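One protein chain omitted, others in place.
As written, the chain order gives the labels A, B, C and D, with residue 1 at the start of each chain.
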Amino acid sequence: MDLGTIIGFLLINILLVFGMGFKVGPFIDVPSMAIVIGGTCGAVLMAYPLSDFMKLPYIVKKIIINSTQDVGALINMLLRFSEKARREGLLALESDIESIDDVFLKKGIQLVVDGTDPELVRNILESEVAFVEERHALGKGMMENFASLAPAYGMLGTLIGLILMLGNLADPSSLGPAMAVALITTMYGSFMANALFSPAAIKLATYNAKEILGKNIIIEGVISIQAGDNPKVLEEKLKSFLSPEERAKIGGKEEM
Amino acid sequence: MDLGTIIGFLLINILLVFGMGFKVGPFIDVPSMAIVIGGTCGAVLMAYPLSDFMKLPYIVKKIIINSTQDVGALINMLLRFSEKARREGLLALESDIESIDDVFLKKGIQLVVDGTDPELVRNILESEVAFVEERHALGKGMMENFASLAPAYGMLGTLIGLILMLGNLADPSSLGPAMAVALITTMYGSFMANALFSPAAIKLATYNAKEILGKNIIIEGVISIQAGDNPKVLEEKLKSFLSPEERAKIGGKEEM
Amino acid sequence: MDLGTIIGFLLINILLVFGMGFKVGPFIDVPSMAIVIGGTCGAVLMAYPLSDFMKLPYIVKKIIINSTQDVGALINMLLRFSEKARREGLLALESDIESIDDVFLKKGIQLVVDGTDPELVRNILESEVAFVEERHALGKGMMENFASLAPAYGMLGTLIGLILMLGNLADPSSLGPAMAVALITTMYGSFMANALFSPAAIKLATYNAKEILGKNIIIEGVISIQAGDNPKVLEEKLKSFLSPEERAKIGGKEEM
Amino acid sequence: MDLGTIIGFLLINILLVFGMGFKVGPFIDVPSMAIVIGGTCGAVLMAYPLSDFMKLPYIVKKIIINSTQDVGALINMLLRFSEKARREGLLALESDIESIDDVFLKKGIQLVVDGTDPELVRNILESEVAFVEERHALGKGMMENFASLAPAYGMLGTLIGLILMLGNLADPSSLGPAMAVALITTMYGSFMANALFSPAAIKLATYNAKEILGKNIIIEGVISIQAGDNPKVLEEKLKSFLSPEERAKIGGKEEM
Partner (left out) sequence: MDLGTIIGFLLINILLVFGMGFKVGPFIDVPSMAIVIGGTCGAVLMAYPLSDFMKLPYIVKKIIINSTQDVGALINMLLRFSEKARREGLLALESDIESIDDVFLKKGIQLVVDGTDPELVRNILESEVAFVEERHALGKGMMENFASLAPAYGMLGTLIGLILMLGNLADPSSLGPAMAVALITTMYGSFMANALFSPAAIKLATYNAKEILGKNIIIEGVISIQAGDNPKVLEEKLKSFLSPEERAKIGGKEEM
């Protein structure tokens, strides 16, 4: 779980409340919320098939609770499996399957132990990666649509407020407060876009890249283990996925 | 038929009317509608050949009434055909053609039963897929152009209203109501873009991806049936098109 | 000639005049026109070499008077030529050249009759298609630049009007009319972008796609005729360029 | 030298001055110029390494004084060289080198006369083309950044003016003139973007395409001359770079 999302969101809210002079009251207006939050959700609901829209809680969870994989530990584990498979044969890995946390790696090793055809192993694992990517793309696209629709509904709400206000100027002293209320929807829309959905869309894109990297390392490793490659060669191959700093953490002293 | 479009659109309208304080009267103005709706339609009419513009009702129907194919059921049907063709020969599929609902699958199986050359079968089916994609691209492009032109005509209407109002300030008390009317066109344009055309464009893109996926599954299946592939291999191949959740629904227990 | 462009443009103008309450007078201001129309043209003149700018009348003509090719009739003609060439030899096509309206097809058949090397025939025809595309791209790019510069000059004019007005507030009663005049340039810029140049740019893109499709059909047909392909095979090939509805119009009954 | 740039720029300025009612005084304000012109230049200076920024005068010169190559004359010259080289040998071209104006063609012919390896000739010429393209891309990118930063500094200046004005409302009669001054920076920014930098960026892109086309014709020609190709074949090859209108100007009567 990455604390950045929560710390960042709290920071924004604390600073905005501080900027409001701790007067939160004037910024709460139920009809304005109805227009902006409801309108935006309605538009996204229109834009996606129901079955896709229903994945929203899954997407939100992904944004908040997302632990990036420890790629160094992953590579060390793959190297250990590679050495064991070379010494004791592929079937010896069966006893390790239980101890693997990563569902994707577990599936890969299971396939290898089951003696599945290497081509089929790669196909199965790669098509799974393609689906993870597609699911992330759905989430990212939805967040981006939320981020572009929220300010639009904010502006729509302000237009509604202005039209009602201007059409009824009997009491000039009410002009200011009415205008304030009209502007609240624009503020809601801007807040939703810039403090929720845009950061969420960027985060999903970043997480996606990291998760796909991890899964590609696993595929390379599993295929290499099945082929009986020299663990030394596998190490060089997998280290090419790492930044220089991360490489130092990999077991086995380097030669160069 | 996907209810999301209708539920979403109703939700937006109910919430906007609630946000208006249930006073809908001030938001209805016929000349404003003429400018925004008429102007936008006129501009789209200018932008497309008449024959393309005439496809608009077809596009609208596509957005509202669009049932996503049950991919699981489709794969099960292809597997059943594959097994039958293997046991009883390709001609045995002739009796099943009547019972196929999907026009595209029907055509594919008919071609196979007619003994068409496999290369030609693939060409005919793929060029049909290309045309479906092109037609969807036309629809999506049209919706996007509507979505970007509507706010422009809304602003044009507001400018017209402001110029008329400012040029004639004899009665200052009419300033407010005149300004309110001027803003109505901006509201119409924003509503059309964000509650109609943008969600419609996104939905067409999503549907397109799902429909093309279904058609590609059919092509793979039909070609594989004609080639007499082992149904087991076909199952593995087609399941690679599915998400993990959907795979569970496919007939035949998995081995791994 | 496609009536959509003219009908759409008339529709927009009628509706805007209706929206103006049939008071067109306040919307006509010569200095405003000078700034917006002149400024936009000046900027486009700056942006393109004179020789390209001079092609503007040709581009405008293309937008208004553009007849889409009857692709069905074109394919029928190619099939007829294909059959004749097979029966009576390539030279027999010489008598048909006079009757061909399409300049591009005429040139292709002429090259074939002249016994030009097939490779060179394809090169000559394809380079011609490339130039048609480039010329359309020039037109589309120019229209898009017009569409983005016009609102900018509209805003520039409004800023000029506002600065003059605000610097000289001696007579407060003139404030409204002066502001109205200032806004007129913004209206002109918006009108030019959304009722002229944006639709024109989209239309050129659509026409380009259709014209290139037609030319590619001709290239395929001419090459196939020169190679002496079976007309049946040519028919299948060319029909893959058509939508299902259009295919029905092609001569020769289908087999499937 | 292309007059369009200068005519267009003069036209814009004359029309704007006409639109100002020939009152230029209220539009000149030194601090506003400092903010917009200076701020924009400062930001571009921040954005590029000093060595790249220093190429600005070269880029400006390129935009104003740029003569498009006469492609027809170029091709005729290449054909003449081709014939001479065939008749009298490659060394006979040495006497023509002095008379060649185009530096790039001169270098190409010199390389051929020097007996350089054909592969190396092509590499040297192509890498030179790549550098011309890169230099143009730098210029275009710089102009685009100027065009997007100028309005931003215009708005920044207006915000500064508004804040100063609103914080000090002692004398209400100064409100108008102060607001006018505040708006001047926005006008400057808009003018710089739309009457200078945007057209300049488009022009560089257009010139780049034409210059690269000319250089590619030279490469094809030089390589073909070195290889001793038939001038007839070279003519057909080079004409494929031309539009139908331009082809008529090429020497030698066509056969088709």
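Everything that follows uses one rule, which is that a contact is a pair of C-beta atoms (placed from the backbone, for glycine too) under 8 Å apart; a residue touches a chain by one contact, two chains touch by 3 or more.
Remember, predicted model here, so these are calculated numbers, not experimental data.
Although one chain is not drawn, the whole complex shows that of D:Leu10, D:Ala43 or D:Ala205 it is D:Ala43 that touches it. Only one residue in the set A:Asn76, A:Ser148, A:Asn168 or A:Asn194 touches the chain that does not appear here, and it is A:Asn194. Within the full complex, the residue among A:Tyr48, A:Phe104 or A:Tyr207 touching the omitted chain is A:Tyr207. The chain not shown here is touched by just one of A:Leu3, A:Val30 or A:Ala227, and that residue is A:Leu3.
Residues of subunit D that touch the chain left out of the display are 31-32, 34-35, 38-39, 41-53, 107, 110-111, 114, 116, 120, 123-124, 127-128, 131, 135, 145, 149, 152-153, 155-157, 159-160, 162-169, 185.
Touching the omitted chain from subunit A are residues 2-5, 7-12, 15-16, 18-21, 23, 26-27, 68, 173, 176-177, 179-180, 183-184, 186-187, 190-191, 193-195, 198-200, 202-203, 206-207, 210, 236, 240-241, 243-244, 255-256.
The rule we apply is simple: only the chains that are shown with their structure count from here on.
Fitting subunit A to subunit C on CA positions gives a rotation angle of 145°, reported to the nearest 5. Of all residue numbers seen at the subunit C-subunit D contact, under half occur in both copies; the interface is built from largely non-matching residues. Mean C-alpha position of subunit C lies 27 Å from that of subunit D.
Annotation for subunit C: no residues touch two or more other chains. If you draw each protein chain as a dot and join the dots that touch, you get a simple line with two loose ends.
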